[in-house]
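Removed: one protein chain of the complex. Kept in place: all other protein chains.
Let's turn to chain A:
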């Protein structure tokens, strides 16, 4: 029996086991009937750039979707490089989905501008809405959240991960009706002002399936114990402020409450930590797999005491107060560690304030055989250290190193760090994400182009010497999807020579480089399926054509130029001559 004679519902059933987008895309290319069957049974879509496709097109092709994930602004928006008003508005999508996906259950947004109007529309139109994740979003207030709370009868998850929420009223939590018992996950850690504790408590008490609760800083430590006793089933907890007057009754109450939480695997929060209260969590340490201490201003000895009790730790986010000595302890205890992120406590100082060097990272790379994801801020690095790390951990998947002072050379040899990063890409054959820093010549890009065949995302700053650097990357990195560059001497030649490559990528960001406006125009004319957007807040870029463009964002799209560009964004396309006259 040939595959084409299998009945539709059998094929559909088979396809339902295929979850990955990539595989589903491949299925849809087999033949017309498979394309049709597949598109009717796809339940989940991911749109990595909300401007790559229009909501109408997405809904038309996949009419029965239940879960949508969208991303808006480029990643460098996190670091203030994208001006306010650039775009990334979700409202057109919500308006379209209100009609096209009335049974939508999940919406996950990242770096998008969400308005209260959008949230109200979701609450009003999507009757089966269950999951809302707003990651690094902005533009909305607690009024919008109140609408979600009040009208989404089956809400399971509300996650405001690192979003910028205006807080005009504190009382939106009380808008969850008494009949709402479905909450599984609530993350309000980013909220600035107080929420009504009694409303929070009532909510926690009536939601027996609550697994994740991330409180905001305004929730005092004295009240945490009480909350924990109402929800001992919690798997993930974010504390509020972790400081209180030193009183034995508060401590024993807290320690007792924690010891009742037998399922706890993830801890975060810990703002304003008073070290004397840390031992209250010791009873749960043996089961912890994730620990986010990146707001905790505690010193190395206290950190060591804590991590030394967490043998099952898989993911640690911490400030550089941990120092090399703390990382040594981590390496000795946490043999299951997969991900380490070390954030700088004083990134703007001129001198190191802590004893955290490349040694700490080397020790972790030696001691933690499963380490695959690293984000590390430090002030010095050597090629030797990088080579050692690369050889220790060839299974590395994400490696993001930020040496705080731009163009810092190898501190031992004063050479560029080309060889070190070269070793990383050479040994770590599955590397998907890489961020470079330190003194780097074109050579590092030659290594990257030669070896980093699985690399999907590359972040570069203050590196390279010429267009050759950019050319190596664009011509060599077969899997490249996202490339973001700031302050590098890359210009027209490499860009134009690799124009076709850009259509195979999601996006390219270049700021403070040497790309001319002419080249942008040429690129826009040559490549109709790319949006070549020049961002310039000081005026039309063609009025000073002798200057390089300040910011350039290029992305592939099937919908042509976007209609919501602010005045400081110019789309340099085929009709650019008309547009700019």
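Operating definition for what follows: contacts are C-beta pairs under 8 Å (C-beta built on N, C-alpha and C of every residue); 3 or more make two chains touch, one makes a residue touch a chain; residues count from 1.
One rule holds for everything that comes next: contacts and distances are computed from a predicted model.
K.L.:
Pick from "Calcium and integrin-binding protein 1 isoform X2", "Sjogren syndrome/scleroderma autoantigen 1", "Presenilin" or "Auxin-responsive protein IAA29" the UniProt protein name of the chain that isn't shown here.
P.N.:
"Auxin-responsive protein IAA29"
K.L.:
I'm checking contacts with the chain that's been left out. Which of A:5, A:80 or A:179 qualifies?
P.N.:
A:80
K.L.:
Based on the whole complex, identify which of A:177, A:347, A:369 or A:539 touches the chain you can't see.
P.N.:
In the complete complex, the chain left out is touched by residue A:347.
K.L.:
Of the listed residues A:69, A:194 or A:503, which contacts the missing chain in the full complex?
P.N.:
Selected residue, touching the omitted chain: A:194.
K.L.:
Touch as defined at the start, partner being the missing chain; which of A:404, A:431 or A:535 qualifies?
P.N.:
Within the whole complex, the residue contacting the unshown chain is A:404.
K.L.:
Which parts of chain A face the unshown chain closely enough to count as touching?
P.N.:
These residues of chain A touch the chain that is not shown: 76, 78-81, 136, 162, 164-165, 167, 190-194, 217-218, 271, 294-295, 343-350, 377, 402, 404, 406, 435, 459, 461-462, 486-487, 511.
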